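For subunit A:
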Amino acid sequence: MLDLGRLDILSLIIFVPLVGALGLLLLGPLLKLVRIEVHPERQDDLMRWGALLTALVAFALSLLLALAFDSEATGFQFVQAADWIGFFGIQYKVGVDGISLVLVLLTTLLTLISILASFGPIKTRVKEYMISFLVLELGMLGVFLALDLFLFYVFWEVVLVPMYLIIGIWGGTNRIYATIKFVIYTLVGSLLMLVAILAMAWTYSQTSGTWVGAFDYLKLVEFGFDPTLQLWAFLGFFLAFAIKVPMWPLHTWLPDAHTEAPTAGSVILAGVLLKLGGYGLIRLNLPLFPDAANDLAPLVIALSIAGMLYGAIVAIRQPDLKRLIAYSSVSHMGFVTLGIFVFNEQGVQGAVFQMVAHGLITGALFLLVGVIYERTHDRTIARMGGLGQRVPVFATLMVFFSLASAGLPGLAGFVGEFLVLLGSVAALSWIGYVAAFTVIFAAVYLLYMVQNIIMGDVTDFLKGLGSRLTDVNRIEAATLAPLVVLTVALGLFPALVLDLVALPLDQVLAVVAEAAASAADTSAGLLPWPQTRC
Partner candidate 1 sequence: MSPILSAEEGGELFIPPQVAGELESLLVLLVLGLPLAGFLLTGLVGRRLSRPWIISVAAIVAATLIATYLAFQALGGTYGEHGIKHIYYTWIAVGDLRVEFGYVLDNLSALMLIVVTWIGALVHVYSIGYMAHDPGKWRFFAYLNLFMFSMLLLVLASSYLVVFAAWELVGLSSYLLIGFWYTKRAPALASKKAFLVNRVADHSFLVGIMAIFLLTGTMDFFESFIEWNVAEVDPLIRNAVAVLLFAGAAGKSAQFPFHVWLPDAMEGPTPVSALIHAATMVNAGVYFIARTTPIFASAPEALLAVAVMGTFTAVLAATIALTQKDIKRVLAYSTLSQLGYMFVALGVGAWLAAIFHLMAHGFTKGLLFLGSGSVIHAVHEEQDMTRMGALWRKIPWTHATFLIGALSLAGIPLFAGFFSKDTILDEAFVLGWWPVYLIGVLVAGLTGFYMFRLMGLTFYGKSRVDPAVEPKIHESPATMVGPLVALAIPTIFLGLVIGLPLGDSTIKHWLEPVFHPGEVILGITFPEYEFIGLNGGLIVISVALAALGIGVAIWLFGVFNTRARLETVDSLARRDRVTRALYTASLNKWYFDDLYHVLFFRLGGLVASGVMWFDVHVIDGVVNGVGTLTQRAGVEVRHIQTGRVQNYALDIAVGLVVVAAVFILLAR
Partner candidate 2 sequence: MGLPETVPYLDWRWDDLVFLALAGVMLGSALLVVLGRDIIRSALWLILSFAGLAGIYGLLGSPFMAISQVLVYIGAIAVLILFAVMITASKRGPARLVFQRQWWAGAIAAILLVGLMITTILLTEWPHNGQVYAADAREIALTLFEDYLFAFEVLGVLLLAAVIGGLYLAKRDDDMPQTNNPRQAMRDEEERA
Partner candidate 3 sequence: MSQSLEAYLVLSVLLFGIGTFGFLAKRNAIAMLMSIELMLNAVNLAIIAFGAFTPELAAQASTIALFVIAVAAGEATVGLAIVIAIYRNHRTPLVDEYASMKE
């Protein structure tokens, strides 16, 4: 174990991107101040490398955090708290446990990769782009590390703006529609979440007679809200998270956002942003409102399964590569919500694992689509074909990640799906069987895609591109290589993630189970196997 002493490592991680962003912002004026003439193109390069360096530092710090993290200890570590708005007892309070650590690592890694992946494709307004990305990283890290609900909300919204700009400025032709849809959709949910947060804080302060600690996650978890408030607050939070995840039928912003976003934007969107929702459900919805969670679990489960099957079926007929992957995300993220709400270890740990795996795999798939889009300026499946002959490395990677996405054992995608399905079969018996049909549809749409773009003859459209259709270049390979390695590594050694998250998730489940036990009747008798096993 590494002793980080009095180093406020979490704040360091959170604010390194901000420092980087400010640095990039001020670099131009500074250079002008010291009278150094830099060619605009060189200046763009400076921005690129500056952002990369920042992301690298953040990644390195998060690795350091992982090294210093004690996976045996319960509770939050490296907690740092300071008063922010004392009037309402609002704090700047951050802390890390296994769940957030895993997601922080995912975030810093994917941001690093995304920034690298933007080197080629982003040619205009590089500075603004890089700053947006770093601010985005700040927001995402903040969400994962915040231990004060107000702070959590603030970071939650901070995420929104840079993503809005990234899609809106560097996106495709229909980007404005997509980005506004994204923002409005997300805002509707998050604003109601704010209502719920405030209502909880008020209730807390009323009961305890003081605002101190009213927004403190740790205090609120222990508070025990009355069922009515739980129900409404649960719904407030749930709406925000369900939109972000996104759960059926609140998913339609996602295909549009993905389709229009630049490659790196899609990567981050799929890789991290969607996870904010899953993280929120685990971190907030279950521990804060265990009664409501128990009551509403059937609803969430129904929506999740609907989303899993629905997303997969819709993906089958998508004509656009990115849309296809977007719908696959809807389907895959359905696993996450399903896993969370079956309330057993396999399900919940599987959900977290699935979040990580989906982040890596879908991120890689978007990178690959980006590779092909860079060369063809097209993503229409019907215009592709025979890429296997022309760009074999690309094709290999595409097949690799498609199979990973389809849940091939030995790769990361399988473990999460398996655990979630196991959890849901355990909790729901034959309904879990129905949910598992998703894996069939997943194979259908992925293989259709592979067959259509990789196999067969080279289409006239691609032939027309001639030598412009080059294989994966060095930078692209550098972005994809870590994802390949991690996909395999996590597929073979899922304990890398599961060991970190098991302890905190057990605590969450204990809270939910306690609430369920205090409720009158359970439907355990309907299951053909002993309840203790799941």
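On how the list was made: all candidates are chains of the complex that A comes from, given by their letters.
Convention: a residue touches a chain if its C-beta (ideal position, glycine included) is under 8 Å from a C-beta of that chain, and two chains touch if they have at least 3 such contacts; residues count from 1.
Just so it is clear, the structure is predicted and the values come from calculations on it, not from any experiment.
S.K.: If you apply the contact cut-off given up top, which option from 1, 2 or 3 ends up touching subunit A in the complex?
M.R.: 1
S.K.: So in the complex, which bits of subunit A are touching candidate 1?
M.R.: Checking each residue of subunit A against candidate 1 gives 181, 184-185, 249, 251-253, 310, 313-314, 316-318, 344-346, 349-350, 386, 388-389, 403, 408-410, 414-415, 418-419, 421-422, 425-426, 432-433, 436-437, 439-440, 443-444, 447-448, 450-451, 454-457, 492-495, 498, 502, 528-529, 533-534.
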